[in-house]
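See structure below.
The complex appears here without one of its protein chains, the remainder shown in place.
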Amino acid sequence: MAFIKLNDLEVEVEDGTNVVEAARLHGIEVPHYCYHPGLSRPANCRMCLVEPHVFFPPAGAIVPDRQLATGCTTVLRTAPPNRKLDGKYDFIVYTDSPRVKKAREDILEFLLVHHPLDCPVCDQAGECDLQDFTYRHGHDKSRYLEVKNVPPKKDLGPDVLLYSTRCIVCTRCIRFCQEVSGSNELGLIHRGSHDEIDIPRSHDGMPLQLLDNKLAGNVVDICPVGALISKDFLFKSRPWFMKQEKSVCAGCSVGCNITVEYKEDGVYRLKPRFHEEINQHWMCDDGRLGYGYVNSDDRLQLPMKRVDGEFQPTHWADALTQITEKLSEADAEKVVVIGSAQGTNEDNYVLQQFAHEVLKTEHLGLFGALPGEEHTFPQFTIEADKNPNTAGARKMLSNGTPVLEGEALWKKVSEADIVYLVSGAPERSLEAEEKAVLESVDFLIVQDVLPSEVTALADVVLPGTTFAEKDGTFTNSKGWVQRIRKTVDAPGEARIDWEIIQQLARQLGGEMNYHFAGEISLAISENVSGYAEATHQNIGDSGVKLAE
Amino acid sequence: MSEELIQIQNTFRFTEENQREFDALIGHYPVKEAAMLPTLHLAQKQAGYVSPAVMTYVAALLEVPLMKVKDVVTFYPMFFEEPVGEYVIRVCHTLPCALRDCKGVLAHLKAKLGTDVASETDLGKGTTPDGKFTLMKVECLASCDVAPVIMVNDDLYKNLTPEKVDEILDNL
Partner (left out) sequence: MVEEKRILYEHLDVPEIHTFDVFRQHDGYACFEKAVADYQPDDIAKMVMDSGLKGRGGAGFSTGLKWSFVPKDIKPCYLCCNADESEPGTFSNRYVLEKNPHLLIEGILICCYAMGIETTYVYIRGEFTLGKKRLDAAIKAAYANGYLGKNIRGTGLNVDIYTHPGAGAYICGEETGLIESLEGKRGQPRNKPPFPAVEGVFRKPTVVQNVETLCNLPFIVGNGVEWYTKMGPTYGDARFDPPKPDPNTGTKLYCISGDVNKPGVYELELGLTCAELIEVAGGLRGEQVKAVIPGGSSAPILTHYELDTRLDFTSLTLAKSMLGSGGIIVMNETRNIVDCLLNIMKFYAHESCGQCTPCRWGTPWVRDIVQRIADGNGRKSTITRPKFGIAENGRWGDTGETEDIYEDLDLLESVANNIANVDTMTWNTICVFGIAVSWPAVSYMRKFRPEFEATIREGKLTTLSVEEATVPPEENYAYQQRIVPRELE
């Protein structure tokens, strides 16, 4: 640990921390643009200038360095005993001296020289570093009288637009494409004040390569100003009108930490949230843009039952009564209950309890989205398993008995009379054999969020909820148990999955009395091996890693 | 809304002689990327200008992303992204030449060639319609003692006056 003097504070920081991070840890803001903790540090914005002391002062003297230094590249380390400043400090640095404040004002003035005043129509307004830092550290008026540069607006790729006029050339996006995605589509063109970010183009502006990789959306997040804009979010909402909730991406088994931004009428966007060991600062575009089904108009909103081969909307009491009648008459050996790798641990635990304690069946299966392709980048991996909770669901369902998957599952289903399938995988398609097997089932209950080939075969369809509409936990492929949180309300009469199961259990005479997901997690922590620590309180925002 | 990618026509290849020169060149550096500037010079010498086809070829040759080549080509003013005239006339207009009336030389050249001065993003502006000359201003050519100077392709002409300019152009 290095003992440093930071303004008038005496603080200890880890060796190797830079001044920007050290200050942030102690509640001091050092404004910066080009510096991003996940990328290399070119120190080109010059915004984070701080006033350090000379590294090797004459013996006994304490002298401020003549030059200001960039906080992002000034790394704090323990000094050897004979190099301590004032006998005790490893380093002395000021982030609020008059020189530093003057330098910040000057740099901000330069940054705003060519920046347009189009905040009223800029998507970034409200979450813009340039706005914030100008408000806190800048001048209130411009002395610039000359003509502004007006480089053209550019289309970079399927999801990203570049408003070049707003760009401050911090090069975060370029470094992202070099270091994290390794795809190198972005670069600078021209020189000096005509610098522009661009993709490779011919001289007349025709693109030779597009910003088209599965991590491209991250450049929009890391852009400190409104230069890089997501086409998906363009002109949709002001950031301050949206509410935010910490959650986990349901797109694949990586389990990227995200922030869900939503309003009453739906989810507006997903943004990655820092987690050191899972996704760092990033998420993939499949996850980022994959929330569309949550807001879909096609969502199942009412329970439906099949009458003369046609679906008819019905009400919950009718649907549940019909199911309980069938189930109470059934032979337990001929009932198969299938949980979902898309569902939360809580959903699957309640389902398992329902199967064992109420239905007394041993036939529990696991179902989920079809596997996709694995994509590997220098600093990021998109996994092939497109379910967020395969590991967790398997563990929850297998309490005592092995879980049926793949061949074994379909074999068991083909022998069953009644199948209760909790799917939750949006738009899951079926193979011909799978379809044939499901068709042969006498009474198929499907609980899902969207109409799909699976729901088309059902006798009763129950509308469930997506990851954005319920609380719970997911366990990712590396054994991290993480929280998802309710954001928007479920559409129509759709209900939270475990509540539906609990209702069925009660109607069949079972004793189940959970009031909220946290209660189920307590039951999980008591009854499922390895999950003792995984209560909602412990998990918090950053998750709990299960013991190997 | 996404734009279509353009297909690169007429693929570029080094001539055998240039290929030999390139092979010698690449051995000078521990990393291939370092050969970027000499390779681009070589390619430009052969093709006349750095077209998308040249950029793609050089990128493949040096095993670097295409954008890095574009990056470098746009940074350095000696690389042209569009066709230039047979003779590229570079007129120095920095202070020592300005003190020796380079403006007169430039004005004379403009009048004589009947063309404007090329800008870095629009070389066509400074190219004569017959494609023979491209007139451009450059910064100091490090020959301030013999100012004003111009460079015509690789040759430097010193102590210029409008009469001397006429002579040079006539002899080309």
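Order as written gives the chain letters A and B; numbering starts at 1 within each chain.
Just so it is clear, a residue touches a chain if its C-beta (ideal position, glycine included) is under 8 Å from a C-beta of that chain, and two chains touch if they have at least 3 such contacts.
If you're wondering where the values come from, they're calculated on a predicted model, not measured in any experiment.
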{"item": "Options A:Cys45, A:Leu186 or A:Val481, residue touching the unrepresented chain", "value": "A:Cys45"}
{"item": "Sole contact to the chain not displayed, among B:Gln46, B:Thr94, B:Thr121 or B:Thr161", "value": "B:Thr94"}
{"item": "Of B:Phe22, B:Phe79 or B:Phe133, the residue in touch with the unshown chain", "value": "B:Phe79"}
{"item": "Hidden partner interface residues of chain A, rising order", "value": "42-47, 49, 66-68, 70, 73, 103, 106-107, 109-111, 113-114, 143-147, 168-169, 188, 190-195"}
{"item": "Residues belonging to chain B that touch the chain removed from view", "value": "28-31, 33-38, 40-41, 62, 64, 68, 71-72, 75-79, 90, 93-96, 98-99, 138-147, 151, 154-156"}
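The working rule: only the chains that are shown with their structure count from here on.
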{"item": "Separation of mean Cα positions, chain B and chain A [Å, integer]", "value": "49"}
{"item": "Touching residues on chain A, where the partner in the complex is chain B", "value": "155, 157-158, 183-191, 194, 198-203, 206-210, 231"}
{"item": "Chain A contact footprint on chain B (complex, rising order)", "value": "1-6, 8, 51-52, 55-56, 65-71, 74-75, 77, 81-82, 120-121"}
